[in-house]
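Note that this complex is displayed minus one protein chain, with the remaining chains in position.
Up next is subunit A:
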C-alpha cells in the first residue's frame, strides 16, 4: 500500500478540475453503451488519458483508445502513442481512412482543408460507425477557440454525426444526460473547464509523459508564410532554393507536422514552458493553420462532424 497523501479541507483549483473530470468520466462510462477515448497524442490527450486511468482505478478504464491517424503526425508522436498504450494496458485502435491512403492525401498537394476533411473528419466518422461507438471522449477545452466556449460537456450528435446547435441539451449542476437513440451519439469532453495553463500545471504536478516536441531543441525548419514548419521526414517537398535551417524551437500545439507552426524558444523544461506560456501574449491555436482556413472555420467543421 502506498503512503497516504494528506488531504486539505478545501480543494485547490487543479484538484477541483480533476475531481470534476473524474466525475464526468464515470457518468459517461455508466450511461453509455460503447464509449471510446479519442487519443490524439498531444498534451491534452496525455492529461485525458491520465484522468481516465484515475477515474476507474484500480480497474483499467472500461473503453479502448482510438487514434484517427493522418499518417502525417510527427515521428515522436507515434512513438509516445505506442508507449502509452502499453503503459495504460488499454486496447489501441488506429484508424486510417482508406480513401486517404488510396488518394495519397497530403497537405502539400491537397491543401489543409481537404487534408483535414479526409483524414480527420471523414476518418473519425468512419471509425465511429465501423466500431459502433455511441460516445467519443475528447480532450477539447472551452478556452481553446470562440465557438468552443459554449460547447456542452456531453455534446449531442444527431444521426450522421451532425452537430445541431438547436438540439444541444441544457447542462445543469453536474447532471449529464447521456441518453441517445439508435444512430445518435455523444462527444464527451471531461476537460471542458481546463485552460492551457491548467493542462501544463497538471502535467508538471502529476509528472505526466508528453511528446518531447513541446520542449525546445535544435530542429530543422523552413519558414513558410511567416510560420516555421519542421522538416520531420523526407516526404516534405522543399521549394527551389529552400534549405532547412536548424533553430531552437518548440511547439505549443501538435497536429500534422506540415500544419503545425513551431515557435523559437529556449524552454527546455516544464517550468520554462509554463513561464513562457504565462508571458506569452498570443492564442494557443494561432499556430494551427487549419483554423484560419475560412471565416467561422471551426463552427463549420463541427457541424460536419469534426471533433
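FYI, a residue touches a chain if its C-beta (ideal position, glycine included) is under 8 Å from a C-beta of that chain, and two chains touch if they have at least 3 such contacts; residues count from 1.
Please note the rule applied: contacts and distances are computed from a predicted model.
When the unshown chain is looked up in UniProt, the name that turns up among "Multifunctional fusion protein", "GvpL/GvpF family gas vesicle protein", "Na+/H+ antiporter subunit C" or "SCP2 domain-containing protein" is "Multifunctional fusion protein".
Across the entire complex, the residue among A:67, A:142 or A:250 in touch with the chain not shown is A:142. Screening A:83, A:169, A:224 or A:245 against the full complex identifies A:169 as the residue touching the chain left out. The chain not displayed touches subunit A at residues 1-13, 15-20, 22-23, 26-27, 29-30, 53-60, 142-143, 146-147, 149-150, 165-175, 177, 179-181, 192-193, 195, 197-198, 280-283, 286, 295-296, 299.
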